[in-house]
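One chain of protein is taken out of this complex; the other chains stay put.
Here is chain A:
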Amino acid sequence: MKEKIKKIMEKYPAKVFKNRKEHVLVVNKCEAPQMIMADARTIPGIITERGCTYAGCKGVVVGPLKDTVAITHGPIGCGYYSWLTRRNRARNNEGEGYNFLTYCFSTDMQEKDIIFGGENKLKQAIGEAVEIFKPRSIMICATCPVGLIGDDINAVANWAEKEFDTQVIAFSCEGYKGVSQSAGHHIANNGLFKHVIGTGDEPVGEYSVNILGEYNIGGDGWEIERLLKTVGYHIISIMSGDGSVERLRNAHKAHLNLVQCHRSTNYTAELLRAQYGTDWLKINFLGIESTVQSLRDIAKYFGDRKLIDRTEALIAEELAIIQPEMEKYRKLCQGKTAALFVGGSRANHFQGPFKELGMETVLAGFEFAHRDDYEGREVIPFIKENADNKNIENIVVGPDRERYRLVLSREKYEQLNKEMSLNYFKGMIKIMDDGSIVVDDINHYEIESFMKLLKPDVFGSGIKEKYVIHKMGTLSKQLHSYDYSGPFAGFRGAVIFARDVAMGLTTPAWRLIKPKWKTGPTLEGDFIREVV
């Protein structure tokens, strides 16, 4: 396999070859720990699947917060493209009052704003937003030209806060910062941690948790919430699917943080731990086995018999409902293979659901992950600082004098840490079988080449890759947007996922690709004889 991969890479120009070969590896437990290059610059000219810092900040983390007016400061495009395109569902909950997710707010900068500066237009835009919507908070998200022309959006935010008596938070998430969306996640985490988290003081119930890195695509978050509430947890906030700024203010009061997408929210999880003493647990509600494991781990963390019993009862009940249907779909999918190229967590999270259908993952990779998402958090101290990652602020906090507290005693923590991974994520490579391939920041050429080499039955990715795969006559499932289906999370979601994959693999279209006249003779019998 290594030879075959080398052949693919050798077609590159020398410099590209040198760069890209570090981003590919064949899993081999004997060589563990295996190192991969990640979170590195994209090569100019390459048809990359990656987005920008703005997309990570506004598009992913800030955008789903429903009760805030998120103004994109820039020309119209950035705000327009990040408007309703990520399927972050949000309800108008009673008492919450605000849901701005169907709105797009932009300063629509014009040439004169670029030449003379856009601060005045931004100030006026904020004023207009306050007058029309009277929101409790406003977010300003910067686009490329803002940083270049030197608009001071932080100063504007400070001015506006006083002028309008409304909280205004500025995110300097210009697209050219960092190497991918990932820098934007970090900037968004920093902003929310500094200005939102810790500013509320609502009383919280027993067993309170936050869900971090859950974006409620297709209603995933609601399904997770249903399970957690059934067991008896109180959910303070979700960052950020169906999320609200007002709820996030109390996030520091949680007894435990649950991290679904490690890549996009590990910063907040770590900061909450450092400042407030809250432990975090890497959970994964995609797939039956990992849902069971996540529920058990959470119950075990709190160690309350009632929680543990209710967890087991819930698991038994849900499994009994879904198993017959799962069996039906498993029969259709058994023995097929999958290749996954998604985000910074999903290529990891979806290997379980495919395995539960009898499908092996032969290739997996992330678009914007870091080495820790591949290799585990133990590599973080060894990740080299470079020109790109060091210009993203790295917040360091110490224990809050009044609000820092530990939920577990030291002894209890030590004991539990042997049974589950607290404040730790083991990364993707460790769950993959020997011989499977890992590719970081895969690009168009490599997708095409690996499709030919591995011939997977399904390619799980995003919209940009989807139709390429379909043109090859192979199924592609969008694992960002779920092809407008979902939820895929939890037990019930697992069945919907199974149904969708089985449906995709068996839909008759694939068998109709070759016209009959391409597979058999069109001229028959007497007619041929006559012609001859």
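Some notes on this structure:
Just so it is clear, contacts are C-beta pairs under 8 Å (C-beta built on N, C-alpha and C of every residue); 3 or more make two chains touch, one makes a residue touch a chain; residues count from 1.
The criterion applied here is as follows: contacts and distances are computed from a predicted model.
This figure omits one chain of the complex; the name its UniProt record holds, of "FAD-binding protein", "Sugar ABC transporter permease", "Multicomponent Na+:H+ antiporter subunit A" or "Nitrogenase molybdenum-iron protein beta chain", is "Nitrogenase molybdenum-iron protein beta chain". When you scan A:T68, A:N88 or A:T143 for touch with the missing chain, the hit is A:T143. Within the full complex, the residue among A:G79, A:G287 or A:P456 touching the omitted chain is A:G79.
Those residues of chain A that touch the chain absent from the view are 11-13, 16, 41-55, 71, 74-83, 85, 92, 98-100, 102-111, 113-114, 121-125, 127-129, 131-133, 143-145, 147-149, 174-177, 179-181, 387-388, 391, 444-445, 448, 462-464, 466-468, 470-473, 509, 513-514.
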